[in-house]
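Okay, structure first, notes after.
In this view, the complex is presented without one of its protein chains, the others remaining in place.
Entry: chain A
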Amino acid sequence: MDFLIPSTFAEALAIKAERPEVVPIAGGTDVMVELNFDHRRPTALLDLTRIAELTEWAPSENLLRVGAGVPYVRIIDELGDRLPGLAMASRTVGSPQIRNRGTVGGNLGAASPAGDTHPVLLACDAQVEVASVRGTRMIPAAEFYLGVKRNALEPDELIAAVHLAPAAAPQQFSKVGTRNAMVIAVCSFAVALHPEQGRVGAAVGSAAPTPRRALAAEEFLAGELSDAGLWESPKPLLDSVRRRFGELAAEAASPIDDVRGTAAYRRHALAVLARRTLGWAWQDYCGTGETRSQSCA
C-alpha cells in the first residue's frame, strides 16, 4: 500500500484525478478503523494532513469557510460563538483524542447516517465545497448524502470545505446514545433558527439511511411562528406547538431496529429531542434582547 503525501491541495487533486481509487485520509478516525477491521484494503492512502489550505477557516463573503481538515477541537475552541450548532455537535463526537484528530471533512467523506455534524449542516443550510482538477462546485448539504455511507462526490473529487452562515440566532444539537460520552448516535437532532428568513432549519440523524431534513416540521413551525408574529415579538412557544414539532420531526425518520436501539425508540426519542431543542433555542431567542426577555419572562 502506498502512502502519498501531497503538500498542496492542487497536488492532491492531481493524484486523485490520476488514481481515483486512492483513499483520502484526514484524521484517520474512520479510515484506520476500516483498515483495522479489514473492511477495506486500499492500494494507496492520500494523506491530507499536510495541506495548509484544508486546515484553515476564514470568512468568505457573508459566510464562514471551514476547511475540510479543521479538527473538531478547533471548531469548538475557535468557532463556538459563530457556529454554535456545529460546535455542539463537535463536542459530542467521540473522546478528546477523537476530537483532536477527527474532522468535518472526514465526517462528510464517511457519510455515515450516524455522523454527528450532518444534522447541523442540514439545519444550517451548509454548502459543501468540493474540488477536482476539473474545477470546484458547491453542493448543498441537503443534496450531499445519497445513501448509507454514500455521498455526492465524484471519484476524482475531494472535499475542500464547508460554508455556513455565522449564526444570527440560536442553534441546538442533541443526540441520544446509551453511554454518557464516546457513543455513536442512536438518533440525533439539530435545529437552527433563521429569523431573517422567517424559518427554522431542522434535521434528524441516525434514524434513516441518510441524515435528513425534517421538512414537515420546518414548514409547520414556520407557519406557526409567522401566523402569531412571534419572530418580531417573541413569546414562549405553546406546549402544543413544541409537541407537534416533535411529532413531525419524528415522522421525518425511517428508522430501523438494530443493535443500538429499536425503530420505535428512535421515533419516540426524536420527538423528545426535537421538542426540547426547539424549546432551548426559542428560549434563547426570546432572551437575546431587552424587550424580548421581558416578553418571554
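Simple rule for what comes next: a residue touches a chain if its C-beta (ideal position, glycine included) is under 8 Å from a C-beta of that chain, and two chains touch if they have at least 3 such contacts; residues count from 1.
Here, contacts and distances are computed from a predicted model.
Chemist: Out of "Glycolate oxidase subunit GlcD", "Xanthine dehydrogenase subunit D", "NADH-quinone oxidoreductase" or "1,2-phenylacetyl-CoA epoxidase subunit PaaC", which one is the UniProt protein name for the chain not included here?
Modeler: For the chain missing from the view, the UniProt record says "Xanthine dehydrogenase subunit D".
Chemist: Touch as defined at the start, partner being the missing chain; which of A:146, A:168 or A:182 qualifies?
Modeler: Answering carefully, the residue with contact to the hidden chain is A:182.
Chemist: Can you tell me which of A:103, A:117 or A:174 touches the chain that was removed from the display?
Modeler: Considering all chains, including the one not shown, the answer is A:174.
Chemist: Given the full complex, what residues of chain A touch the hidden partner chain?
Modeler: 36-38, 88, 91-92, 95, 172-186, 259-262, 264-265, 267-269, 272-273, 276, 279-280
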